[in-house]
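All protein chains of the complex are present and in place, except for one that has been dropped.
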Amino acid sequence: MDFPFFNGQLITYGFFLLFATVAIASALLVVSVKNIMHSALFLALFLLSVAAMFFIFDADFLGIVQILLYIGGVIVLILFAVMLTSRVSSQLIQQTNEQKFLAIIVCIFLFGMLSYVIFTSGLKGFERPLVEGGITRNVGQLLMTVYVLPFEVASLVLLAALIGAMVIVGKKDE
Amino acid sequence: MNNLFFYTIIIVSLFIFLIGVYGVLTRRNAIGILMSIEIMFNAANINLVAFNKFMALEESIGIIFPIFIITIAAAETAVGLALILSIYRKVKSVYVEKMDLLKW
Partner (left out) sequence: MVKDIVLPLLILIPLLPLLAFIVNIFFGKKVGANAAYISICAISISFLISIYLFFGLIISGEQTMEFKFDWLNFGSLGIQLGLMLDGLTAVMLVVVTTVSLLVKIYSVGYMHGDSRYSRYYAYLSMFTVAMLGLILANNFLLLFISWELVGLMSYLLIGFWYEKKSASDAGKKAFITTKVGDLGFFAGLMLLFSVGMTFNFKDLALLVSSGSIPENTLNWIGILIFCGAVGKSAQFPLHVWLPDAMEGPTPVSALIHAATMVAAGVYLVARTFFIYAHAPMAMEVVAYTGTFTAIFAASMALVATDIKRVLAFSTVSQLGYMIMALGVGGYTAGMFHLTTHAFFKALLFLGAGSVIHGSGKQDIREMGGLGKKMKITMFTFLIACLAIAGIPPFSGFYSKEEVLSAAFNSGHMLIYWTGTITAFMTAFYMFRLFFMTFTGTTRSEIHAHESPGTMTIPLMTLAFLSIVCGYLFVSGQTFEKLVHFGAEITAREGGEGTGSHFVMIMSLTVAILGIALAFFMYYLKKISPEYIAEKLSPVYRLLLNKYYVDEIYEAAFVKPVKNISGKLFKFDQKVIDGAVNGSGFMTLLMSKLQNLFDKVIVDGAVNGTGWLANKGGEVLKHLQTGLIQDYILMAAAGLVLVVLLKIIF
């Protein structure tokens, strides 16, 4: 006989809505601000709020990976790229192209239709019980047993991307 | 309650995904496009994690799949930025309308 507004799930929902708002707001800012540097920083905020959502959904390991990889790696990379390229980053320069309205219309259409599809899909959400021994242990075991081949391939992809990036960037101009 | 939570998550992730789409469609800056793509990746990840929590799927698949996505995204970002830098050296610009070598 819980009070409907004060059970644990409701609190979780409230937190989720908060971080969702932050994420949506920062994502909107990422795609709309004129300064690309600010855009990158808003991206960091967006990623952080997504990481927070992961924590809310009991995916602790994923949240940590998100923070480490994205905020620690990708954002730094992007910031470096921005600093290396944006020699002319004036406020006056239009940062979006002329098909803005067309894009908005397409997106609204997509949103409407996909929402319709989602709401008519008849999916039922239910609370799954937590995995015994913690979710991180389970993920680790699965990665080393069932998904060991994708795991190794992913490492190869990373290696290839690393070398590829170095080759592409490091190539001397003629 | 669970249903409401679940559908809210999906709609939010859809909304974030479409923001990413909008960014890809409108950003002139190639790095901006790359960032929009990251937003789309994350929207997908949110969705997967929500599925893991609220649906009867394989155990922990909703965690493992995003791990791979993040890995690939990192690789993609590295290569994409490298390409952008490389092109930038050639055309002295990061604006995609300048990269129109395939145009008639």
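Order of writing sets the labels: A and B. Residues in every chain begin at 1.
Simple rule for what comes next: contacts are C-beta pairs under 8 Å (C-beta built on N, C-alpha and C of every residue); 3 or more make two chains touch, one makes a residue touch a chain.
The shown structure was predicted, so the numbers you read here are calculated from the model rather than taken from an experiment.
Note that of A:24, A:106 or A:146, the residue touching the chain absent from this view is A:106.
Among the residues A:17, A:76, A:117 or A:130, only A:117 touches the chain that is left out of the figure. Shown as candidates are B:21, B:49, B:70 or B:85; the residue that touches the absent chain is B:21. Touching the omitted chain from chain A are residues 97, 99, 102-103, 106-107, 109-110, 113-114, 116-117.
Residues 21, 24-27, 33, 96-97, 99-104 are the ones on chain B that touch the missing chain.
The rule is short, and it goes like this: only the chains that are shown with their structure count from here on.
Per-chain Cα centroids separate chain A from chain B by 7 Å. Those residues of chain B that touch chain A in the shared complex are 1-12, 14-16, 18-23, 25-29, 31-32, 34-36, 38-39, 42, 45-46, 49-50, 52-56, 59-60, 62-64, 66-68, 70-79, 81-86, 88-90, 94, 97. Residues 9-10, 12-13, 16-17, 20, 23-24, 27-28, 30-31, 36, 39-40, 43, 46-47, 50, 53-54, 57-59, 61-62, 65-66, 69-70, 73-74, 77-78, 81-82, 84-86, 94-97, 99-100, 102-104, 106-107, 110-111, 114-115, 118-119, 123-128, 131, 135, 138-139, 142-143, 147, 150, 154, 157-158, 160-162, 164-166, 168-169, 171, 173 of chain A touch chain B in their complex.
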